[in-house]
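The complex appears here without one of its protein chains, the remainder shown in place.
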Amino acid sequence: MAGVLFAATLVSIYTTGAQEVKELPGERDSGEIRADVITIDTLAFFGDLERPEVVFFHDLHTDALEKKDKDCLACHLSENDRLSLKFKRLKDTSRQEVMDIYHADCMACHKEMSGAGERTGPIEICGECHRDKAKAMSARQPMGFDKSLHFRHSEATKDKEPDKDRCELCHHEYDEKTKKLFYAKEREGSCRYCHMEETEEKRISMRLASHLSCIDCHRKTLAKNEAKALAKNKIAGPVKCSGCHDLNKQKMIKKVKDVPRIRRKQPDAVLIRANGQETEKQRLATKMNPVPLDHKAHEEYNDTCRVCHHASLDSCSKRCHTVAGTKQGEDVKLERAMHQIGTNKSCLGCHESNQREKRCAGCHAFMEKGRKQGTDTCLKCHMESLQVSTEVEQKPEALASMLLESRRAITDTYKDKDIPEKVIIGELFYEYEPVQFPHRKIIDSLVEKIKDDKLANYFHGEKGTICQACHHNSPVAKKPPRCVSCHGKPFDEKNLLRPGLKAAYHQQCMGCHKEMGIEKPKPTGCTDCHKVAGTSRLYD
Amino acid sequence: MAVSRRKFLGWMGAAGLSTAFGRPAYAAKKHFKGHPDSFGILYDSMLCIGCRKCEAGCNIVNDLPVPDRPFDDLSVLDSKRRTDPKAYMVINRYDHIETVKGPLYRRIGCNHCLEPACASSCFVRAYTKTKTGAVTYDASVCVGCRYCMIACPFDIPTFEYDKVLAPRIRKCTMCYPRLIQGKLPGCVLACPKEALSFGKRTGLIKIARERIRKYPDRYVDHVYGEHEMGGTSWLYLSGVPFKELGMREDLGITPAPELTKGALGAVPLVVGLWPVLLTGIYAMSKRKERIAREEREKAVATALDQAKAGAESRLSEALARAEKDKQAAIEKEVKKALEKAAETQTEEGA
Partner (left out) sequence: MSEEATTASKSFFAAFGHAAEELVKTLVKTFLSPFGIVAGIIVILGLILTVLRFTGGLAAVTNLSDYNAWGIWIGFDLLTGVALAAGGFVTSAAVYIFGMKKYHSAIRPAVLTGFLGYALVVAALHYDVGRPWRLPYPFIMQQGTTSVLFEVGACVALYLAVLFLEFCPAALEWLGLKKVRNLAVRLTMVLTIFGVILSTLHQSSLGALFLIAPSKLHPLWYSSYLPVFFFVSSIIAGLSMVIFESTLSYRYFAHKMDEEHMNERDGVVLGFGKAASFVLAGYFAIKVIGISAENEWYLLGTPYGIWFLVELLGFVALPCFLYAVGVRDRSPKLIKWAAAWSVLGVVINRLNVSVIAFNWHLPSADRYFPHWMEIAISIFLVTAGIIAFRVIVTMMPIFYEHPDYKDAH
């Protein structure tokens, strides 16, 4: 019977799959991390895959071919003078044909190299390409243009005529009627406005488009440079995966400081208002103040146009973010598009993220996230309209410029005589002497740090705003309340969220120092701020 | 011992009924949320600067011996420490946490659980969960068995192994003697930043939740100690996952006493049922013996009878034979005598 029980246990172990003892999660060795990992799963288009996808290292192969003085054409066919991104074919015809191409051509080269005694890839064994567990993980970083890179490209294409832009080399639109690509001047935008994540019917994916345009052009330029025996100082862009997609290589891309403004006849000032404001009737019907935007200045604040113009260069509310919201705009109403915190696409979102800069964070880190501001703050952007002529009103740009010019953006504080130079903080007296607090110096330093920031200056225009950093939860005044007016004994049940006086001091000072990255005085440097006193009745 | 079947079944039934109707060893699942108005302490690791003033305060208030290295020696934080008989509470520093710049700190000390494992495990009730929320230890009854150290999921109680006559367990008392005088615990008083907030536990949870709400980017959305091990009086906030601060996140929410409720509940069951079972088995084995004995006796008796019967028949046969022989012999003798007489007669006649 013992034997029967034993056998039964073995059977139950087998049936419950215990012999498939798996490793604990998180223990697997992921091996290498590379930027050039391509997963070949072309046949998935034709149905279920029989074997695991092939993990292919593109740069490895490019390097190997380079050593043999071979280039892209060794594997990629060309059509109409453009390289096909597919391997040794122009179209995916049938499952069998595609599979044969891969097998025959990959292995042919490997066999050749192996015959010559060189280190090469797998030959006959299926599982060496079609691996269950990948040997490497992809570290491909997405790549995109910013102002600097765009400028370098536009300069580079001006070879023949130094002052003539050759935007048509890259920028195009598609004509539905003629079914052809054409260049539309002054309508240039980001490739991503049309080329999406996935290939659609008449539109290739961004990935295909960028590789076709960018790599091919780089390849040709490289060939031309070599043909002209030009030295390395006339470089072209990368042709290898890692050149664009490797994190370290990305960091090495030269950045041009002070990029001149892109010439696309874009407006200097824009009046942001809801859609449907073209006719006067419509304008009269809406009550909301429009918002003037200094478009020229904002172009300088961002690295690409796509930060705000994330889907097209049109006005936000033209087709997508209407007041009511549309399906195309993913039901994001205009209000949200303008005010949503947490994303740089919206005005408020980007402004709010600016508050996280060190010079702002000392005060702003302690303001509740997503707090409701007073409605008079809205008027800062939704400016009361000036009395203007109808002529100006009909030209929104002119109106916007006028509103912008009427703004006053200076961080203002009280005069020195109204700001105490030193404040003696001596309300608590347990272990340490009173603090000789350099009051005016701190205010001056705060003001100094933000004096060239337009955003800060505009919102801190009112005197006494800066004082609110420490003299908070009180009305703006020339003589704001002292800490001890509100902070006393800690742990008051009726005011759960209010720290006691000692904590109010330390949280305020140390918190600000930490957020602003001020290392001296250290938070643990007690005597840096107050000398040790003789007594301690703290625990009585 | 002869037990009739009826009696035996009766006993079994009685035992079963008594266990069914008797008061069960554990009540239906109740969740103890702490004594009402009990206190707690909220430790906010995002406010803590690792100055160790709390350790100093604890040391002063509890009359602990002066440590080898003074409390303002922050290089002590270079290595990780745990509670020991001279330090009821320690601060540890954690560097190189991915998402934050600069080190974070963490307090280690008794968490004064709502349903403490130490109190549940102590077989002399040396621990008491007081109404203030503090879990106190009474050294005057402690035997030094150290089961509480096994039981505590946070590994807090520390034992004075080097003492011979009076080794005690040492741990944070939440300054219970001060609490009942209306004073604040030493660590709380000492902290310059109110990284340690004191108050009613329910209030502290409100404060913690409010801090998380106001600064969602700063805090992890979890108040450690709200539910862990059934809830603790010390609550923790952190800006990084708690396990990066060395705090165990796998403790679950079951309070410790519930883990042993089942085993303890089985005790009266065994005490009630085993005598019946064992007596029953004994009775059955005795009965088997008796029946076996009776059968044996019966078999012996039958065998004896058979033997007797056999012997008797053989005897009667032998007797019959003997009788026959005797008769034959008598006849033979008679015949002989007659022949002899006849012979003699013939002799005389001649």
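For clarity, chains are labelled A and B in written order, and residue numbers in each chain start from 1.
In this section, a residue touches a chain if its C-beta (ideal position, glycine included) is under 8 Å from a C-beta of that chain, and two chains touch if they have at least 3 such contacts.
Since we're looking at a predicted model, the values are computed, not measured.
The chain omitted from view is touched by exactly one of B:41, B:142 or B:196, namely B:142.
Touching the chain that is not shown, out of B:281, B:299, B:320 or B:337: B:281 (per the contact rule at the top). Considering B:104, B:117, B:174 or B:223, the position touching the chain not shown turns out to be B:117 (whole complex). The chain that is not drawn here is touched, among residues B:150, B:180, B:253 or B:320, by B:150. Subunit B residues in contact with the hidden partner, per the touch definition given at the top, are 82-84, 117, 119-126, 141-147, 149-151, 153, 155, 157-168, 248, 250-252, 256-257, 259-260, 262-264, 266-267, 270-271, 274-275, 278-279, 281-282, 285-286, 288-289.
To be clear about the criterion, only the chains that are shown with their structure count from here on.
Rounded to whole angstrom units, the spacing between the C-alpha centres of subunit A and subunit B is 57.
Of all residues in subunit A, only 368-369, 490-491, 493, 496-497, 499-500, 502-503, 506-507, 510, 523-524, 526, 538-539 touch subunit B in the complex they form. Only residues 47, 49-51, 57, 60-61, 72, 74, 183-184, 186, 189-194, 197-200, 203, 206-207, 210, 214-217 of subunit B touch subunit A when the two sit together in their complex.
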